[in-house]
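Only a single protein chain was left out; the remaining protein chains are all shown in position.
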Amino acid sequence: MEEQSTLQTQINTLGPCKLESTLPYRTWEDDKTIQVMVDEDLTEEATEPFSLALEAAGPRKKLYFDPSRAKCAIVTCGGLCPGLNDVIRAIVMEAYHAYHVPSVLGIPYGLEGFIPKYGHRPYELTPALVADIHRFGGTMLGSSRGPQAPEEIVDTLERSNVNALFIIGGDGTMKAARAIHAEVRTRNLKIAVIGIPKTIDNDINFIPQSFGFETAVFKATEAIECAHTEACGTPNGIGLVKLMGRESGFIAARATLALKDVNFVLIPEAAFTLEGEGGLLPALEDRLRTRGHAVIVAAEGAGQHLMQRNAGEDASGNPVLGDVSDLLRKAIADYLKKRGMAYSLKYIDPSYIIRSIPASANDKVYCGFLGQYAVHAAMAGRTDMVVAKIQDRYVHLPLELVTRRRRRLNIYSDLWRAVLESTGQGMLKGMLPPEQA
Amino acid sequence: MEEQSTLQTQINTLGPCKLESTLPYRTWEDDKTIQVMVDEDLTEEATEPFSLALEAAGPRKKLYFDPSRAKCAIVTCGGLCPGLNDVIRAIVMEAYHAYHVPSVLGIPYGLEGFIPKYGHRPYELTPALVADIHRFGGTMLGSSRGPQAPEEIVDTLERSNVNALFIIGGDGTMKAARAIHAEVRTRNLKIAVIGIPKTIDNDINFIPQSFGFETAVFKATEAIECAHTEACGTPNGIGLVKLMGRESGFIAARATLALKDVNFVLIPEAAFTLEGEGGLLPALEDRLRTRGHAVIVAAEGAGQHLMQRNAGEDASGNPVLGDVSDLLRKAIADYLKKRGMAYSLKYIDPSYIIRSIPASANDKVYCGFLGQYAVHAAMAGRTDMVVAKIQDRYVHLPLELVTRRRRRLNIYSDLWRAVLESTGQGMLKGMLPPEQA
Amino acid sequence: MEEQSTLQTQINTLGPCKLESTLPYRTWEDDKTIQVMVDEDLTEEATEPFSLALEAAGPRKKLYFDPSRAKCAIVTCGGLCPGLNDVIRAIVMEAYHAYHVPSVLGIPYGLEGFIPKYGHRPYELTPALVADIHRFGGTMLGSSRGPQAPEEIVDTLERSNVNALFIIGGDGTMKAARAIHAEVRTRNLKIAVIGIPKTIDNDINFIPQSFGFETAVFKATEAIECAHTEACGTPNGIGLVKLMGRESGFIAARATLALKDVNFVLIPEAAFTLEGEGGLLPALEDRLRTRGHAVIVAAEGAGQHLMQRNAGEDASGNPVLGDVSDLLRKAIADYLKKRGMAYSLKYIDPSYIIRSIPASANDKVYCGFLGQYAVHAAMAGRTDMVVAKIQDRYVHLPLELVTRRRRRLNIYSDLWRAVLESTGQGMLKGMLPPEQA
Partner (left out) sequence: MEEQSTLQTQINTLGPCKLESTLPYRTWEDDKTIQVMVDEDLTEEATEPFSLALEAAGPRKKLYFDPSRAKCAIVTCGGLCPGLNDVIRAIVMEAYHAYHVPSVLGIPYGLEGFIPKYGHRPYELTPALVADIHRFGGTMLGSSRGPQAPEEIVDTLERSNVNALFIIGGDGTMKAARAIHAEVRTRNLKIAVIGIPKTIDNDINFIPQSFGFETAVFKATEAIECAHTEACGTPNGIGLVKLMGRESGFIAARATLALKDVNFVLIPEAAFTLEGEGGLLPALEDRLRTRGHAVIVAAEGAGQHLMQRNAGEDASGNPVLGDVSDLLRKAIADYLKKRGMAYSLKYIDPSYIIRSIPASANDKVYCGFLGQYAVHAAMAGRTDMVVAKIQDRYVHLPLELVTRRRRRLNIYSDLWRAVLESTGQGMLKGMLPPEQA
């Protein structure tokens, strides 16, 4: 139960409140909290469910900034994800229309946009400019990968008189946000740093479903359906789809449940073997001999334990992964040729098609709330935190908490059990937790 | 805190457990519960949030029925809703593949299917028969409206040796399920009655989002977008869209948030006025004069306070509503003609187009879990209950609880606040709670 | 064979050509023609196919206007149709980028936009302004119905120094274009009047498929699919869909062929009867008794021979039609009640949802060509004509020809034969030509 107070008080604020909110709607006292039960679906390590009190997101009675003089800035970082424009739009609209903030800066091309040497120019985001952007995928601001010096970023924030920075990005970006906040604090500046976590892999710690994930699952099912059609269309047809998921197989698992056409789902969390009893290849051979076709879905991070990994890091600081589709295509070719089986494999990599589409209606609503709550939090002087939806309620979470580790699919969970039932791959090695296997 | 034990123990069971589950996955003890915080988003009446312990849905260690001899039956009742086929499919697949149940009966055309005089014939549902139904909207079983005598229904169940009845339908159907359970208990039969609540209006008590709702919202946004295009395409163009929502405006509210093109949302929970200060018509006139077009979305149950209501009941026992689109079209015609304003109103009623489409990917996953959990509950001997998702977790809820009243949109909620911000209709009378107005 | 020269020379030009084209592409001599075989699919009256020589659309070696000083104007009239924005965009882009025309005026809200008393203001259309409009349905210019005085329209054209008017609209609008041209000629002005025929009903004389028609058919199939799902979902379910088609049943016929779920298609060209042998109602009853459900698609102009018609004219000068859906719903209710058959009818009117969506990829390409060819024609001094696609080639057609009468579905055609085969409704009275019945 200590846990509760710990988490709750971790939300940093810029200082004592300054003025009363003039919002025409019900506003909340500072101590408004939401009780959340954390069980094994939230944290893999936890052996016992425990209860947390998290600060409720929402409009506050007391504001820290005088909105009529405040200046906001928005930046989007890392890879594309459905809903980025919706979040940008919501922040601008809430800042202008609910708080009458006079200026919202758009930082172009991610953290690069703060650094003068790149030559990108921040520009004013007005309601007119963002009014229709939610109809399009991508981010109107552009994005870039990789870190930039927090000192230079804060230089730019200071020079531009920004009071609230809204920073939308993944795990690496949230770590950058912490560094920015640290630099802000060192300089004793009054700049709120509010993160809106973005991850198409759905792997942000503590957040059951990140924005854009639902849209991604929907679009992934289209690719799987095509793989199924291709597989059925030829003797011993194999459809292979690689989906996003560097360290967690959420998209692969959910899309499989939505479509039911998948025979093998490979995710980073379940260490499969290729040959021998319980191996993927004999099971694939068996499937082809009995049914004539097969569909395999692989998260991009699956099968890393079967490949050499010393390929360094990418621009975002993530380790470069071995290509699971190469691994599988070669292994399948070797194995089936040895057995004299002709086959036809069609490989689909829909990643860029998935991440660049506009958000679904549901994700649009979700992104709208995230943007609004981010503005509420900033105006009330919150900082070093993210807005998130947990168990159907919107809350504030300390940046420290969401960056502590990545969320992974729990192979004890009902989600994974349903995947095993849907695919029938329970006989593969590594699919069940050790004590159930 | 009494509340907890009360709710938890309300789940009726058919009797002491009989045999061990042979499921290859982790199964749960009978006392597995989930803690839920109920705040004002769940129950309008509650003044203070309170904590509930609900029985967790999921596979149980001890089963009541011997699945290898069990017989199931499925019936779908009331109007169409995206996902019905997904739920049917999931029940059949789980019963056959996970529990090896030898027989699942499909009851055709709703409760009529139980009554011999209608001449519908129940038939066997096999995995092969349901394998592809999730690709289509509607219900493969057919449906019908209105009650049938519980005695006759139980006669048929008894005659067919059914052990578990899965009954999918709305508020009225859940009441019918209670009556069926009561009759079962009176006859001292061993038949589990498991409800899966279906409501495209999203108005089932205690259940934040019912299956198919998300799909409905997505499709509703298409109609609204067309209304917006039509409104913009002509001088003083008015687009009017009537959406489902007899007693609650959830679809109207959510679709509005997703699309941002709506100027006025009318829902049953917010009693608007037509003329005078804060009236809809002067606000509409103002909008036309300043912007040249307007989009109005009305839930079908909106504006009933402005119409005479003594039109009796429909086949499902719901009061026949006055037609809000008639009301608005006449009122707008009278009002604008008096003011000499030419205008062009395009009216769209997309109800049948919304409710008959296949479920979205997300709803498919949801329906799959509902079906699986319903089978788990039945095999473990639970009865007189529904499966539901609350705060991201699946639970058992007593039928008594979900039928106690209908869920309505809380006009104190952030959802409604966001609607007011998006539409700018906060100046209309009846939109804000009295103390905030 | 006289026919050839007649049609070819009917294309009016403003006068002898003035300057050489500087287009970087191959341009055509003035006498470039295309041979077209007109058989019964083009003109119902023709008893023998005959050959026509039509002027080919395309860039001309000699221009009439000096594009660097020319001024264009665009107006869209009548109801919405997918592709309007694509045509507008193409005209603007071609005028600016290929001909370097310095000014293109957008006339707001149809012919009203020419008339000062309405207070609409024409405005400059630039490439930047129209760059993204093809992503949206409707018309960015707005539209209106009904005629305006040609004298006032030409006053405005003259006052604005317009050299080329592009007028996009239906049958009535093309007649207005003729009147405008006549007034232009009377005043001896140098203004080219180029029509781009728009008709979602596909009923423009001589034009096999108008822009937007394909998009409309696609969207109509969605509504029919929903009607089918609804019909199957209830005992004796009837799905009734009313589609566009005042005088011709093309959308109804084509959508039926695309979907195969329709049992009865009613179009204005085939005069069905309700009762008695070969009547719709006994056939419907039979279908319900044997199959349990039925889908009816009715073009809005179907069944007018069964209704009293003296309801005057609408704003566009078209006779107000009786409502075929009212007729059918009442007739079905009377007939089936008399026979003691319970049934459930779901009525869908998707008109506004169909006509306001963005154009399909294919229609976008089509609209792009229409816009480009319209500019080519105008710059070369053509007038009193429309651009059209006939037998896969783009041509110029005299306005006189396209307004002579409306195109109707030929019930001798393979199209209608395929519809009868798909629906199985060949036994209904009025479906076959007299000599085949």
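Labels A, B and C are assigned to the chains in the order they are written; within every chain, residues are numbered from 1.
One rule holds for everything that comes next: a contact is a pair of C-beta atoms (placed from the backbone, for glycine too) under 8 Å apart; a residue touches a chain by one contact, two chains touch by 3 or more.
All figures in this text were calculated on a predicted structure; none of them were measured in a lab.
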| item | value |
| --- | --- |
| Of C:R393, C:R406 or C:K429, the one touching the omitted chain in the full complex | C:R393 |
| Among C:A98, C:M140 or C:V402, residue touching the chain not depicted | C:A98 |
| Contacting the left-out chain in the complete assembly, out of C:L19, C:M37 or C:A333 | C:M37 |
| Touch criterion as defined above, residue of C:E112, C:D201, C:E214 or C:E285 at the omitted chain | C:E214 |
| Chain not shown, touching residues in chain A | 80, 109, 112, 118, 120, 136-139, 142-144, 222-223, 225-227, 229-230, 232-235, 346-350, 352-353, 356-357 |
| Hidden partner chain, residues of chain C it touches | 24-26, 34-37, 39, 41, 49, 51, 58-59, 93-94, 97-98, 134, 208, 214, 217-218, 221, 254-255, 257-260, 360-362, 364-365, 368-369, 372, 390-394, 412, 414, 417-418, 420-422, 426, 432-433, 436 |
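The rule is simple: only the chains that are shown with their structure count from here on.
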| item | value |
| --- | --- |
| Numbering shared by both copies at the chain C-chain B contact, with half separating same from different | same |
| Most widely separated chain from chain A, with each centre as the mean of CA atoms | C |
| Mean-CA-position distance for chain B and chain A (Å) | 30 |
| Centre distance in Å when chain B and chain C are each reduced to the mean of their C-alpha atoms | 41 |
| Overlap residues in chain B, where contacts from two or more other chains coincide | none |
